[in-house]
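With one protein chain held back, the other chains of the complex are shown just where they sit.
A and B label the chains in the order they appear, each numbered from 1.
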Amino acid sequence: MTSTAETVDSLPRSIVDELDTPPLSISQLTWRRFKRHKMALAGTIMLVFLVLYAIAGSFFYTEAYANYTETGTRLQAPSIEHPFGTDTIGRDILSRTIYGGQISLLIGLTAVLVETIVGVFLGAIAGYYGGKLDSLIMRFTEAMLNIPQIFLLIVMAKFFSGKLPNITFLGRTFSGSVVVIVFIIGLTSWMYLARIVRADFLSIKENEYILAARATGTPGYQIIFGHILPNAIAPIIVTATLSVANAILSEAYISFLGMGVQPPTATWGNMLEGAYKYIETAPWLWVFPGLLILLTVLSINFIGDGLRDALDPRSRAV
Amino acid sequence: MDTVLQVNDLVVHFLTPEGTVYAVNGISFSLDHSETLAVVGESGCGKSVTMLSILGLVPIPPGQIVKGNAMYQEMDLLHSTEAQLELIRGKEISMIFQDPMTSLNPVLTIKKQITESLQRHMGLDMEKATQQAIALLNQVGLSDAQQRLNDYPHQFSGGMRQRVMIAMALACMPRILIADEPTTALDVTIQAQIVELVIALRERLGMAMIWITHDLGVVAGLADRVIVMYAGCIVEEAPVTQVYENPRHPYTMALLAALPRADRRRNQRLKSIPGAPPTLHAELRGCPFAPRCDFAIDHCWFENPSLQTIPSEHKIACWVDVQTGKAR
Partner (left out) sequence: MESPEPLVQVRHLKKHFPITRGIVIQRTLGAVHAVDDISFDIQRGETLGLVGESGCGKTTAGRTILGLYKSTAGNVNIDGHDICTANGHEWMTIRRKASIIFQDPYASLNPRWSVSAIVSEPIRVHDLLKTAEERDKRAQELLELVGLNARHLNRFPHEFSGGQRQRIGIARALACNPKFIVCDEPISALDVSIQAQVVNLLEDLQERFELTYLFIAHDLSMVRHICDRVAVMYLGVIVEMAPRDDLYEKPLHPYTQALLSSVPVPDPKKERKRRHIILTGDVPSPINPPDGCRFHTRCPIATSRCSEIVPEWREMNPRHWIACHEV
């Protein structure tokens, strides 16, 4: 490796221009670390399978079929014709789990979207500006934390029931209650994320490169979204991932209570509601949707764990 | 010639996921009884790793003592068991570190930390150990030692913490004190206090000292002999006046030429050394300083020079005679 010292215009030129081959980029490192987490990998595979089940399944069964009632065939145990059996009014459970899965997963994802937008925004503002604004937002957050989510969900669901039009989205028509559920779950879960984001912002804000940005004249919003947020992304990703599982569970709770998505639109949760009276006599009514919920939530949790370790900046293992 | 420590041919590697780091590449030196040896070099030159290896404080793995021995009183420290080393550490050979904030246990009182060493190595009971601790703290200049014994490290300032560290290190009157950049993190007036203290203690206790630093000013006031390290190798070794007045290795010369002086008027630009020290991810081929050396000849790129003695106790590792500019 040759190096020369030249001075051009009396300014020294760089010597030893060759940097070491760049170490792996941050994303490559993260992926490597994620792969070492066997459970996370298993969770990813499981989740991919579940999503495929919900999406691809609609090529095998139509929605009409899923909602097709035939009281003559009600409460049939699993058979060749109905691999998961039929429910209390003769609908095929397998196809209902497929379409129900679509709604449950959709609710999970969109609720987390709402939650993330609100949580990150409020946490960022509180953490960056501090002072009275911070106090105000934090008191509001704490107040929200004290309201039981289920209570709100039930109240909201009761309030809006029967008043909502149907919505068509991606070729499917479903009850407007889905949108309400999404917003309610989202608006009652953002607090955890807001606190985490605020804590991260408080600490990142003290870094010298933030002071450098202020010295440059960079306006506040650019500092928040351009400088701090990219460095705070790790806990946001982990929390958001785990929140999907929570959202799916929340939907299951309220649907089970009969306050969620209204039939005939299926969700894994409201399928459980129908099974309530038949727990022992017709276990196939709750085993299949219940198992699907369980597997989904489990795999998301494993993925979340893996992401948390992979994104942890203090973990030096590769 | 009363050699108290003899290190031969030490080679230390670190096995990291990104590859092997060749931290120490074959160094040998000796330490005489009641001599102060300064080990000088910039970050990454291997000075700390060398001393930590000697005391068995380098985690293995990822560290790996590839070769070499460190003889202390007929005992090879590099090939001793942990139990054997524990008898040496703190009692015969003590070490103090750079960061006074993290070198002391924050949840234990000073009393506990000093007496622990005294009880273990000297077999003193608590009462005697406490008295001794007070005496030690007085020795290092902490006047209200009696009251401060029950304080915690965070209640002391940086300079005082370093004094406490020195007290702990000297509690059992070791033969050798190894100091790894003990004043680097301190203000210059506090540094002067600590250096003065160390000089006084050294005279009183007659111990040998190894002082690791990058500060050539402190070395001038403290050392009897100096070792200059670069990229895990010793490049120059000489009595202190010789190193400053008659440096023979291009790196030492360049280092001295890059130093600004507080005691002289500025007369010219600082002579900077172009480039940067090697990162030690590759095995050494040739002299590690060749890419930055003003005197490099072809041979320098092929073979790493070994340490040779030239007249009057001066050792250098270089193929070129800097006074003539030609090969040795």
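Operating definition for what follows: contacts are C-beta pairs under 8 Å (C-beta built on N, C-alpha and C of every residue); 3 or more make two chains touch, one makes a residue touch a chain.
Quick caveat: nothing in here was measured; it's all calculated off a predicted structure.
When the whole complex is considered, the residue among B:Ala258, B:Ala282, B:Ile310 or B:Ala327 that touches the unshown chain is B:Ala258. Of the candidate positions B:Ala135, B:Leu270, B:Ile310 or B:Ala327, contact with the hidden chain is made by B:Leu270. Set against the missing chain, the residues B:Thr16, B:Gln84 or B:Ser157 yield one that touches it, B:Ser157. Considering the complete assembly, chain B touches the hidden chain via residues 42-43, 157, 159-160, 187-193, 195-196, 214-221, 223, 240-241, 244, 254-256, 258-263, 265-266, 269-274, 276-277.
Mapped onto chain A, contacts with the missing chain fall at residues 9-14, 17, 19-20, 22-23, 25-26, 135, 207-209, 211-219, 222, 227, 230-231.
We adopt the following convention: only the chains that are shown with their structure count from here on.
Spacing of chain A relative to chain B, judged by their CA centroids, is 54 angstrom.
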